[in-house]
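For this view, one protein chain was removed and the others were kept in their places.
Let's look at chain A:
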Amino acid sequence: MADAASGSTERSVQVKLVLLGEAAVGKSSIVLRFVSNEFQANKEPTIGAAFLTQKCRLEDRVLRYEIWDTAGQERFHSLAPMYYRNAQAAVVVYDVTKASSLEKAKTWVKELQRQANPNIVIALAGNKIDLVTPSASSSSSTTAESEDEADDATATPGETATSGEPESLRQVPRDEAEAYAQEAGLLFFETSAKTGDGVVEIFTEIAKKIPIDQILASTRGGAGRPGAASGRAAQEGGVNLEENSAKGKDANLRY
């Protein structure tokens, strides 16, 4: 289980995790559920938050996820290569009530396989299952009404599925998506950011697959920031821009 582990002084492994998926499938909401255990219908776009971070405890190991949101740059196919750079994990999200969003997810998976770290752990998450699950089976979900949270201010119009037979809203059969995930070597989940179903599992299952020992070895133990990393000099010979500024000020002029 994920564990906030606040105040913990133990060393943790930093893992850069990127979110991908079509607009309005619930990327930000999944992270919000994971990080704060909250859900906001009609979520406002994420302004001013560069990443969310969350610790995840796994037996004797602690991972610290540095979660990168797209900040809307995926809308017009304008995600920068920097976004994928050194990501050790990716969650590719689609909406189970929208068949085209799975197709889009597949193109993101291809993009990751082309651009990202070859060892990246990819999870495919079919979100919004609260819309297709009979409400009785879902403890905290009272109704299966609209989950029209806007992701990155890009709420897709005409998506406010309201009443009717829940199963009829499903456009992506679980079997089909799962078969694709298996074939492509992805972890697979169906989730509801609204009820919390399946969300924590994504992150704990990813944690199990991350080659932590390898990361520790390559970043010289614990302090490493294998993601694109804040100038904290994770790599050998790296420099931290925020250090040494005082040193520079009274530098000796020498020839």
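Going forward, a contact is a pair of C-beta atoms (placed from the backbone, for glycine too) under 8 Å apart; a residue touches a chain by one contact, two chains touch by 3 or more; residues count from 1.
Here, contacts and distances are computed from a predicted model.
Protein name for the hidden chain, per its UniProt entry and selected from "Ubiquinone biosynthesis O-methyltransferase, mitochondrial", "Large ribosomal subunit protein mL44", "Rab GDP dissociation inhibitor" or "NTF2 domain-containing protein": "Rab GDP dissociation inhibitor". Only one residue in the set A:19, A:35, A:112 or A:207 touches the chain that does not appear here, and it is A:35. Contact with the omitted chain, checked across A:54, A:97, A:133 or A:191, is made by A:54.
When the omitted chain is restored, the residue from A:61, A:75 or A:209 that touches it is A:75. Touching residues on chain A toward the chain that is not drawn are 4, 35-36, 45-55, 71-73, 75-78, 80-83, 85, 115, 153, 228-231, 233-235, 237-239, 241-242, 244-245, 247-249, 251-255.
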